[in-house]
Structure formats: structure tokens, C-alpha cells
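Only one protein chain is missing; all other protein chains are in place.
And now, chain A:
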């Protein structure tokens, strides 16, 4: 009887809450007068193309090639602890279980996650035992190989920004709040300008205060036009569509679309993101969906990647803020779990501090 009573209480709670809380969105009295939402202003009125500002001296951004080499110092700064620490541990006189535990802790502290850390430790253990080496150089190459295997150099990390005839390549940038999406779009625009591409920016972040202004200033510096909505809270899908449309009309090579940050457990916002992508696809294929992840993100990064992958099918990851003390190890777990490679890394606040990711250089920077 007890069980039933409690069960009944639970069920009744559910039913009552169900009835009270879940209301159907109400139609206004007298029905809808228009097929558009109130906050959805027709494109011709609301969205204006911001003309290239007459900037007398447009900046000439640095080419993306060789950036990683230049930024290597910063990467090393953030990661020396990891590579050096591991090496020190590995070259101890006797490697006992405590040492292996310390190695595991070191890896865990890089946000690598329990599974990846355990695997790397097991692999190292096996190889050290089999090869029985104490030679530092050999240990180093061994560590390098294992870490490289973890980062997986075989994945295709090139950005698909080649325009199809008549249609620009479309890159959609998504992510949770505060990871640096707008900044990434701005920096990416510079990379593309350096490659002599015609770029168009779409400010589909219509939620955050002043996000569109921020993007516009990025664009203006390298003479890239920005399509934005004049009023806050416009439908992001419509702004994105207009941007791609403008990109087609002006024969741009690449259209970069910035979106508002959203937490992955906000289903409504994730649906909105899905809509943005679908609406863009009415005008042109979306070639690249980049998920921006902050290097400080912990295990939640995996959930982020999963949910965003379901909503918009992400094709690459941009790891930002890697110049701090955080190692961003979570991307390893994401790569392994979802097969989505890291394509770009942000290594500083400077405008040209976004570099293409290269697995080998990355690992070298960590270990050397």
C-alpha cells in the first residue's frame, strides 16, 4: 500500500504540473493578421548591407601559413608543464605504480578525460615495459608517438572554403556563450582575406548586446562587408539568409555566419540553430560548421559537441584561448568520440593569433 501511495503522489504531482504548466502557445485574440512574427521584420526593410567603409588604409593580415610556428612559443607556455612533466616522470630511475598514477594525474589535469588518460597510460606502460628503455631521447620519441596517436594526424583538417561556381562557401560558427565565436569569425575573415578571398560576414548573433557592432568592426578593418539587422532580437535565420544571399549577389567566395552563443541544453535555442542552418541551405550549401570550444572547458565539452553535432552536424572544432594555462584536452575526447577534428586554434588576443591546427607541430610544441 505504501508503495502505491507514494507512487500515486508522484503521478498526481506529475499530472497536476502537466496540466498547469504546459500551456499551448496562445494565438492572439482575433488570430494572426500577418504570416510574419512580430519580431521578424521583412528583409528589405530591416536588414541593410553595410557598405565598405571608406577606410583609407585597409590592413593586410598576415598569411595563415607559418602562424603556428610563430605562435609556438605561446603554445609551449601553456603546455610545457604537460610535456616536460611527463618526460620527467618517465625518465625516473624506477617507474612504479605511483609514478604511473602521477602520469595519469598529469594527463587528467589537461582535461583529457578519464578514458583517454587511462588509455595513454596503458599504452605507455606496455611500451616502456617491452622496450625497457631508459634513454631520454628514446623515451621522448616514444611519448611523442603516443601523444601524436592521441591527437590523430590522419584526420582532414583543411577548411572547406572553396566556392562552388556561382555560390560562395558558407561557414557557420556555433558554440556556447563566451567562448569567442565573434572574435573567431573576425580572425577567420582575416585569414581568408590573406588568401585573397572575397569574404562576407553575417551577424546572426541578434541576441547579445553589441555583438553585431563587434563583428562589423572586425570586418571593417580588412574591408569585409557585414550583413546585419538594424534592430536587436531579429530572427537570426533571416539575417543569415540575407548574408548568404548578399554573398551570392556580390559573388563573394566565402560567407562567414556568426551565431549567438547558446547552452546546449536549451532545446529551443538549439532548434533555432537548426533553423538557421536549414534556412541558409535554401540559398547555398553550408560547407563548414565550426564549433568553438574554449580551452578551459572541462568534460562538459563532450556534451556540447554531441548536442551541437546532432543539431547542426559540426564539421570542425576551433579551440580558443589556448594561450592561457588551460590545455584544452577535451578536444581529444571529442575527436575520438565523434570524429570531428580540431581545425583551428586561437593562441592569443592579437588579430592574427588564429592558426590552423597541425597535429605534429602541436605535439612537438608540447614536448620540446
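Going forward, contacts are C-beta pairs under 8 Å (C-beta built on N, C-alpha and C of every residue); 3 or more make two chains touch, one makes a residue touch a chain; residues count from 1.
Note that contacts and distances are computed from a predicted model.
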Subject >> Absent chain [UniProt protein name; select from "Tol-Pal system protein TolB", "Imelysin-like domain-containing protein", "Signal recognition particle protein" or "Sugar ABC transporter ATP-binding protein"] >> reply: "Signal recognition particle protein"
**OP:** Specify the residue from the set A:176, A:314 or A:344 that touches the hidden chain.
**Re:** A:176
Original post:
Which one touches the absent chain: A:87, A:109, A:128 or A:148?
Top reply: A:109
Original post:
What is the set of chain A residues that contact the non-displayed chain in the whole complex?
Top reply: 1-26, 29, 59, 77, 105, 108-111, 113-114, 176-180, 183, 186, 207-210, 213-214, 217-218, 220-221, 232, 263-268, 270-271, 273-274, 294-301, 303-304, 306-307, 310-311, 321, 323-327, 329-330, 351
